[in-house]
Every structure is written in C-alpha cells, then in structure tokens.
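Provided herewith is a single structure, encoded as structure tokens, for subsequent inquiry.
Every protein chain but one is kept in place in this view of the complex.
Right, chain A next:
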C-alpha cells in the first residue's frame, strides 16, 4: 500500500511540458517539478495535519526499556520509537514504506543501494535511511522533491546496467526492481552506451543465475555468511566491474541455499527447477505446512491446475521465521513421479493388476477376518496425519490387535510423558539459550530450520555448543565432546570440562536426537540425561531446556495418540500387516506368507513386498493435522486434486472397516477430531503450541546399563528421507552433487 500511495503522488505531480520549446530540449529528468528542487524548509504554507497512519504490515513495536523511547517526526507526524532504531524503521512505524533493495530485516545493514534516501531536516544531503540511526526530535521527510529526485536518480543508475529482459525473466511480476521503477523511476533514461554483461555463475542444481541482472545489493552474500553460515558467496571487483560470485568454481553447498531466490530483489537468482515454467500471477497459492521433516515449516504451495509449481516459505516467527530448507522448497517434483493411482492386487504371477475399490477392499476385509487378532500389525508412515493414525489405531483395536506404531519411534516408545519426546524449549525459545549440549543429533540434516535457529543464537550470544556423536558438519562453532554415551556419564558425574560450561550457563539446553529412540539402551541414556538436567538446573519453573529433536512429521502426533505396540517383536509373527505409507520399516523378518497391504501415495520401498495397494492422497492433496517437534499442531490444506482414483487415508480405513464388518463410528473429519479430543486434545489447538504438562523428571529411573556403542548418524542423506523426496529428480541431483 505504501508504494502505491507514493506512486500515485509521484504521478500527480508530473505534468506535460506546456511550452513548445521544451519538446526539443531533452530534459534532465522527466518530472519537471524536480528540476529545481529546494530544501523542504523553505516551503511557505504550513502543511495540513497528516492523517494518523498505522505501521507497515500492522507491525507492533516492542520497547525493551520504556524509558529509552524517543520521538521523531515522519512527514510531520510524531512517532515514538525505541532507541537504536534506524530512520527506515522509524518511517515503517509511522506507516511509510521506504523503497529499498539492499536492506533486509533479518540481515546486517549494507547501505549500498541508496534507494532508501530520505530528507532529514538540517542535513545537507539526503541520508540513506537504512543505515542512519534515528535521533530524538529528528524531522524526517519522505515525500519531498529532494527525496523523490534522489530516488529517481538511483533508479536511473540501477537501470543503466540492468537488461531489459523482463518478458523472459522469471522474476517478472514479483520483481522489486520492476515495481519500484514503476513507482519511483523516471520514464526515460539518458544512458546510450552498451550495457555491461556478467558471466553467469553455476551455483548448483537449485539456484539459476543470470548475473547481468544483478544490482549488487549483496543480500545473497550476507544471507550466505550470516544465516546459512557458508562462506561460498562474495563480492569480486570494484566499480562497474563489481560482481557477485563464488571465488573459485564451486557450488553453493548449504541446506538453506534456496532462500537466496526469495531475498534477491531482481531476477539474478531464480529457481532452476521453476525456470520458465509459470508466471506468478497464474498460480494459486495455498497456505499449508511442510511434512518432509519434523519442523513443520509454514509454506505456501503455488499450483496451476492439478500441478504443484513451486513451494515458498510463509512467515512464522515461532517456527521457520521466513526461511525454508532446500528439501522443503524443491522436493515438489517428487509429487509427480511414481504415484499410485489405482487400487491394485498382486496376482499369482507376481504382477499387479488394477482392480476396483470394491474388489480391493473386499479382498483385504476377507483376509483380515481370517487371521488371528494378535497376528495383525499396523505401521503408520512418517508422513501420516493425526486423523488417519487415530482411525488406523481404532480399526486395529476393533479387530482385537494393539500392534500399531509409527516408524521412527523405535521399540517400546515412551508415550506417557509428553515432555519426553517434544522440544520443550520451543524452537523460538532456543534464542534465549546460552549453552547447548547436542546428544546424538545432527540438527543440520535432521531439522535444518532448528539448526538455523541454533546458529542464530550462537552468532548473537556466542553460546557454547557441545556435541556428542559421530563427526559431522556444523555451520557454527562447536566442541566435539565424544562419540559415545560414555561422555554423557562423564558430564553427569562432573568429570568432563563441558559440565563447567553447563554449570555456568543461565539457560542451558540439552537436545537429544530421535536416533536414540532406536537404541536398546535408550532408557539408560534418558536417565543419565535427566541426571545432568537435574544437576545443572536445566529444567526450572521458568525454563525448560530438556529437548528431544524429532525427525519425522508424524512422530509427535503418533506418540500423542498413543501409537505404542504391544510387543516389539510383532513383525516376526505377523500374518497381516497394514502399512499406511510406511516405507522405512524393515520387512526382512516378516514371514513369507504374511499378507501385506500398502496404503500410500508413492510406489516406494514397501510396494515391492505388498499384496494389495490402496492409493492414498499426498499431503498436498488432503487436509490433515500434524504436530511438529515442539508439539505445535498445524494443518495442511489441499492445494491440488488427488491423483487418479486415490482416496484420503482416513476415508480408506473407514471404508475398509465397514467392509470388514466393524464399522467405525465416524464418517467425517469433524467426527474424527472429536474422537481425537478424547485422546490428545492438544492436537486440536491448531497453530498454538501446547507445552507439556508434566516434566520429564517424573520419568522412573531405569536400571538399564549404558552400552558403549557410539551414537549413529540418523539421517544419512538430507535430501532423500521419505517416499516423496526419494521420488524427486531434483533431490536426486542434489544428493549426487551437494552431499559431501
């Protein structure tokens, strides 16, 4: 709104030259009123009192210390701001959107694009508002001829070397340069020389570069070094020879590299998989969440018809700020490959035959009624939503079996204490921490957004990070304390130097990896960690620093709903196994005569063993609730229609229960949610994090012995972790090129 407001004012002021002689003279600038700019102080008539305006984007201003508030005047309107704000931030509080290219809220200030010039009273020259601290009583003028002329001049210089290829540029329609040149630029330029050109850089399979379009705002350089923590990008040369690039021929190896596409104000860095695929105005945006890891990043899925065209981040300060990982951004082409679209039955010759839903369900119901209840097993996959998991659990329980779990939760998962499997500090709470102890977790590959938050904390407060586990890649300073649980015992007993760090820390944080769930001695490890927590005051009434970092989207909800198997050896005696999108469950010990039903959206690993395939919808096609690693429940929304003859997960199981003769008592999402309310009401608090009620210290001490085996690597390949990402071609390219 701010830009268009200023644009309309700029248009109102421009007039056609009235005298005929002016036609032959080439004017310096198009806007005649700006030909003789005078300082605004000389303006004789006092301006009318400006209308009250609201901060840009409805933002609220937080005053850390109310005494430090200062008052400045923006276009004659007084605003109160905290000390330390820049002029640009003061203008935003006053509801004036200053045009900018290099300035970005979450990055350091560069002040090199000069687009944000404003006039400040008693200052001889216009000042770059993004780099100028606001002083008490400052009179800022954003709408004067001097400010406008300054912007027009900056635009002219920027467009001098910017190619006129908007019609073939992928940024077209969402380009800051395009918008701002329409709003603030001149209608002609005076540049007649050749435009410069710059060699394109190869940044890997994700980011396409057209470096001639670059305006050297250095946002990408600052993002790479500050947020992503890689020193891959930099500035080369000086003056008109200035260019952005990797110093040597090198790919950009960061799990957050895709975000440079969003922060680039022009079309210099664009998405390679999305290149020339669509224009942004033909896309339909659906606000949903990501399920490829346990963070639940907020995303917007842009689709055209039945096809997902791209994935963009959505702002959520508590979870992903405004970034997303490369896996989240680029896995979407996996939604088009290897899809299951019809119910299928494996014939006697071992080949699948397409059948109708009626026949497929009839066969499954017949088999499930023939086996003994204790031989029925159900496994929920890592992408399952809470609704379908509760329906599957109810179905198996009605059949008389209680052998159901969610993959990734390991044998004998502890679902009793919610604080034992969620991130109690919350993701945004990690910013208050001043010491981290990472146990058996590689946050950079397990949850890239949590890792970005830890990096932010480490950068801001120089928090100490201790890590126990196999050597791995970190993008911040850390100490590798050891590789096995033995180190934990040393810290608990105070024999390790890191225990002094923990003791001195005000807000210590311990993060346990979900890989520990698979270990046989996990109860012993939890006991030792509880001892450390007790000793160093990690869990206090005002601070809970004892966390578990999950890796799969379904894990937290599955434990909330109590998907805990009766015995951990049930697969070995199973005669009927129901896999709801479970592809990473080991079926080697499954008896050969067992009947395998695979319900899912991709023909992935488990399909090779399946007897019946029931096609289900992917998370982009259904509405479902997911709880992320901090226990915040969020829902997906359908962005595209289902593929072929597929059905939503819960609908299939509900229909199967009826064919099998044990009809489940609900037939709508609302019905299932009222069932969830009786089991895990926290899953219905959408978008709101419900902290765990009981502390993990209530957990009984285990008499297990700690095993000396070192901690393992939980996620082998960041880019391929589930059925959708394994089907994606882009993720395969990334694994080949970027995995070290």
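By our rule, contacts are C-beta pairs under 8 Å (C-beta built on N, C-alpha and C of every residue); 3 or more make two chains touch, one makes a residue touch a chain; residues count from 1.
Just so we're on the same page, contacts and distances are computed from a predicted model.
You can't see one chain of this complex, but its UniProt record names it "Oxidoreductase", from the set "Heat shock protein, alpha-crystallin-related, b11", "Intraflagellar transport 27", "UBC core domain-containing protein" or "Oxidoreductase". When the missing chain is restored to the complex, the residue among A:617, A:682 or A:696 that touches it is A:617. Residue-wise, the contact with the chain that is not shown comes from A:651, picked out of A:100, A:162, A:651 or A:689. Of the listed positions A:309, A:633 or A:659, the one in contact with the omitted chain in the full complex is A:659.
Of A:358, A:462, A:569 or A:677, it is A:358 that touches the chain left out of the display. Of the listed residues A:214, A:406, A:492 or A:642, the one in contact with the hidden chain in the full complex is A:642. In the full complex, chain A touches the omitted chain through residues 356-358, 617, 642, 646-648, 651, 654-655, 658-659, 663, 667.
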